[in-house]
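What follows is one structure encoded as structure tokens, with my remarks underneath.
Every protein chain of the complex appears in place save one, which is left out.
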Amino acid sequence: MGGNSFGKIFRITTFGESHGPAIGVVIDGCPPNLEIDIDFIQKELNRRKPGQSSIVTQRKEGDIVEILSGVFEGKSTGTPISLLIRNKDQRSKDYSHIKDKYRPSHADFTYSEKYGNRDYRGGGRSSARETASRVAAGAIAKLFLLEKGIHIQAYVSQVGSIFCEFDYKKLDLSQTENNIVRCPDQEVATKMIDYIKEIKKAGDTIGGVVNCVISGCPTGLGSPVFEKLHAELGKAMLSINACKGFEYGSGFNGVSMKGSQHNDAFYNDNGVIKTKTNYSGGIQGGISNGMDIYFRAAFKPVATIIQDQKSVDKDGKSVIVSGKGRHDPCVVPRAVPIVEAMAALVIIDEFLR
Amino acid sequence: MGGNSFGKIFRITTFGESHGPAIGVVIDGCPPNLEIDIDFIQKELNRRKPGQSSIVTQRKEGDIVEILSGVFEGKSTGTPISLLIRNKDQRSKDYSHIKDKYRPSHADFTYSEKYGNRDYRGGGRSSARETASRVAAGAIAKLFLLEKGIHIQAYVSQVGSIFCEFDYKKLDLSQTENNIVRCPDQEVATKMIDYIKEIKKAGDTIGGVVNCVISGCPTGLGSPVFEKLHAELGKAMLSINACKGFEYGSGFNGVSMKGSQHNDAFYNDNGVIKTKTNYSGGIQGGISNGMDIYFRAAFKPVATIIQDQKSVDKDGKSVIVSGKGRHDPCVVPRAVPIVEAMAALVIIDEFLR
Amino acid sequence: MGGNSFGKIFRITTFGESHGPAIGVVIDGCPPNLEIDIDFIQKELNRRKPGQSSIVTQRKEGDIVEILSGVFEGKSTGTPISLLIRNKDQRSKDYSHIKDKYRPSHADFTYSEKYGNRDYRGGGRSSARETASRVAAGAIAKLFLLEKGIHIQAYVSQVGSIFCEFDYKKLDLSQTENNIVRCPDQEVATKMIDYIKEIKKAGDTIGGVVNCVISGCPTGLGSPVFEKLHAELGKAMLSINACKGFEYGSGFNGVSMKGSQHNDAFYNDNGVIKTKTNYSGGIQGGISNGMDIYFRAAFKPVATIIQDQKSVDKDGKSVIVSGKGRHDPCVVPRAVPIVEAMAALVIIDEFLR
Partner (left out) sequence: MGGNSFGKIFRITTFGESHGPAIGVVIDGCPPNLEIDIDFIQKELNRRKPGQSSIVTQRKEGDIVEILSGVFEGKSTGTPISLLIRNKDQRSKDYSHIKDKYRPSHADFTYSEKYGNRDYRGGGRSSARETASRVAAGAIAKLFLLEKGIHIQAYVSQVGSIFCEFDYKKLDLSQTENNIVRCPDQEVATKMIDYIKEIKKAGDTIGGVVNCVISGCPTGLGSPVFEKLHAELGKAMLSINACKGFEYGSGFNGVSMKGSQHNDAFYNDNGVIKTKTNYSGGIQGGISNGMDIYFRAAFKPVATIIQDQKSVDKDGKSVIVSGKGRHDPCVVPRAVPIVEAMAALVIIDEFLR
């Protein structure tokens, strides 16, 4: 039970199932007097929306956001902001073919085990639909952070085995939204898109990596022990559906480096203390040092495929789960705004502590 | 401020600096009537202890644990268990050579920025000394979990570019503690040890990877949204000093797999539902499915090296930080019990929810 | 900021202002598979509703509850239950006469000081309208507790200086809902009603006391230190608008008793350990002992009166706040279901810990 809230000061609680009347989020702790630009929230939601391009799922979701509370005369009041998104695509279908079957690598089985019930119409709370609530809340966090000069930019760096330049400084991140896969290198993007289309045609799915850069962060965010800034970012990313790994700064590659290479030398840049290299990823001892924070999140291939698969039903009998309908061949293009939203939620929460 | 507690139900709070009178931990929420084997706690602390072998730091730390509360007639009472470890090596030395200097890739700078002060005698709360408190608390968690048939085993899988077999099922994990680097493959272990000795001689440091396997976990641990079991494990690992990355199940490698390969088919094993493969790493939709949980944590090279390094002092002036004294050439051998402790703290907390 | 959540395991978060589009509540942590009787929720809301009788405020509030999530096929699923109540009476009125004035003993001034803004259309979050969300969530808690045999009954024991028998055992609490003031002694009720009508006619208000009895509680609820059961109940009651005091068991009267009188002797009642007297109010050392839990909550006269009052505006200038419109002459009849709801929320949360 529980576990539907995130953050301590800027605390969000999301609710709603993929096939219920609505999903939404309550934000408790948004600072007062922040201008709430509802068009910006909607725009962020549209970046996550199904059906936005030919390489994502074509599931119909309305995703029109309504503000129920916490905003008066265009500004936050300091009271809970409640955002509601009505579900659209919830006509009663015939679910008898999957009702009692456990779809491989979905949450069907674990959910039944934990709760003793299951919303067989879809993933319920395990559906990626829930992330729309995060994006809506994250948009408000972004509005606050932008006022403070903090900018968060995610992008797709890898799809299957196709990847772009590893060093984000050699990429022009402003190009990210110029293609449907959200990779800033247009040439690599084209390859990714072609590959995803091929995967889609085969009824299969493929994984990918989302990178994220946070610039303009002040020093002093995060704590030295359990709530290290990167530990909070890691938890945030790993809480996104299909995320299997997280690394920041030098990450897993840092393992084979020596301390004499890896240590970031401090220098004085016109009165501002900076580091020459940034293997630390902008975080030292769990606390931001003012340099860019950057990290990577790995996403597995989506479990829903348009192929027949062997499985069992709730009584343990062997069954075939037949794949049909719409599916999401690769999750990372739509994961970009979700990664940004979760990063924004972590940073605003630390900022307000 | 804050951030020195971990867990919701089995909640620990650690305290103490590397150069203060003592460190320790208070556990609030330990179930009553658990047999508390103080020898086991001490044995776990000894696995983390400096000076235990030639390839770890030779810093002298007493690490003798005292139980101050919460245990009566050998059993937990349900009240807070307080464990105290007096610091030994705290004679007043001359720190003037580092007092105002920011050591590269240490927390000196970020700490000063955040708190406006700094315990220049050592890392203060950022010192790895703090992890002794975690190991002590984790030992109690382990005692509880062992009673439930849950077993946690970590081991070193990589040092620099030397690594052992990737698949833990092909390793004999019971051999882990038979060598000082804690790698279950004795041949690879020898190579690792030799390499670390070489690194040590050069006054340098090297990174590594710790793998961990949790077996015997029941289904149903974890939550479907923000508190996914792997998100909690990830946060726990990333909160350990020098940890730069976390992956579970297929991890970053899963990115280049197709869904048709990656999906774990369910089958009925004499009445128990299991999966044939386990790319999911024992967790589906954030909830344990009864299969082994396994993950990897990447550790960077330790920042303290015995070499001169360029840096700045608190006034931004260029200085040389001279490396002298004792240092830890590779953190992963001693990280093994810490990884286990943090895993135990996550699992017990989920178990008790 | 913050502070809109209550409970640890059965955790509710309320949102919404009196003059915004809607109010509501998200419950995170409701056990799965509980039958959710929406008619019962609505009935509880109707007990709190304005306009239900001649002695309460005649403000029009719709109070029709909608379930947005967390319930499937009539049962809770274990995911967040979101309940929505649209506001009705929110036509745009002319508020210029009170916009910048601080109404005496309202939250106008403190709110402006804290948040730097104010929803001048009404009390905003400080409005008693917020308590509808509590009643809705409390109704679900009650449904759970009733299944466990725990019964919560509140009643009005005092209005102004008119009070009924102090010992609840000498009253027939089943008569409580038979009169509009909710006092189980029908004769005293008549006096109270007459008095409130008189007060109402004078455009004035009067305070009162609500008593509450919780029967059927198992032993073992509550904790011995900061989270004593009565401390949680006290906080819950004091969080209700206009509540000025709380006492349980012997309460303030116990002050002048001697220990030899006040101590509750244990005895064995056919295998169940009970106490002969119950000055402890069913709670010893912060933990329930299986006897009835009973307490009293004092409510001040409502601040809104239909009389002219001296005050200042936001610039500190002297102004007259003119009383007009509808007002609530006495808050206690409608406080009865709110007290019950808050008690239910405390008890379910302890039950589930």
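Chains here go by letter, A, B and C, matching the order in which they are written, and residues are numbered from 1 within each.
Keep this in mind: a residue touches a chain if its C-beta (ideal position, glycine included) is under 8 Å from a C-beta of that chain, and two chains touch if they have at least 3 such contacts.
Everything quoted here is computed from the prediction, not taken from an experiment.
Residue-wise, the contact with the chain that is not shown comes from C:Ser250, picked out of C:Asn87, C:Asn117, C:Gln153 or C:Ser250.
Within the full complex, the residue among C:Ala231, C:Ile293 or C:Ala343 touching the omitted chain is C:Ala231.
When the full complex is taken into account, the listed residue touching the unshown chain is C:Ile305, out of C:Ile41, C:Val71, C:Ile305 or C:Val339.
Checked against the full complex, the one of C:Gly20, C:Gly78, C:Pro184 or C:Gly208 touching the unshown chain is C:Gly208.
Within the entire complex, the positions of chain B that touch the omitted partner chain are 1-5, 9, 11, 13-17, 20-24, 26, 28-33, 66-70, 72, 75, 77-82, 84, 114-117, 119, 124-125.
Contact residues of chain C toward the unshown chain are 1-6, 14, 102, 104-107, 109-111, 113-114, 123-126, 130, 158, 160-161, 199, 204-209, 219-220, 222-228, 230-232, 234-236, 238-239, 244-252, 254-268, 271, 273, 275, 279-281, 283-290, 298-305, 307, 309-312, 316-318, 353.
In this text, only the chains that are shown with their structure count from here on.
With centres computed as the average of Cα coordinates, no chain lies farther from chain C than B.
The mean-CA centres of chain A and chain B are about 27 angstrom from one another, to the nearest whole unit. The centroid of the Cα atoms in chain A and the matching centroid in chain C are 40 Å apart.
Between the Cα centres of chain B and chain C there is a gap of 47 Å. For chain C, the set of residues touching two or more other chains reads 79.
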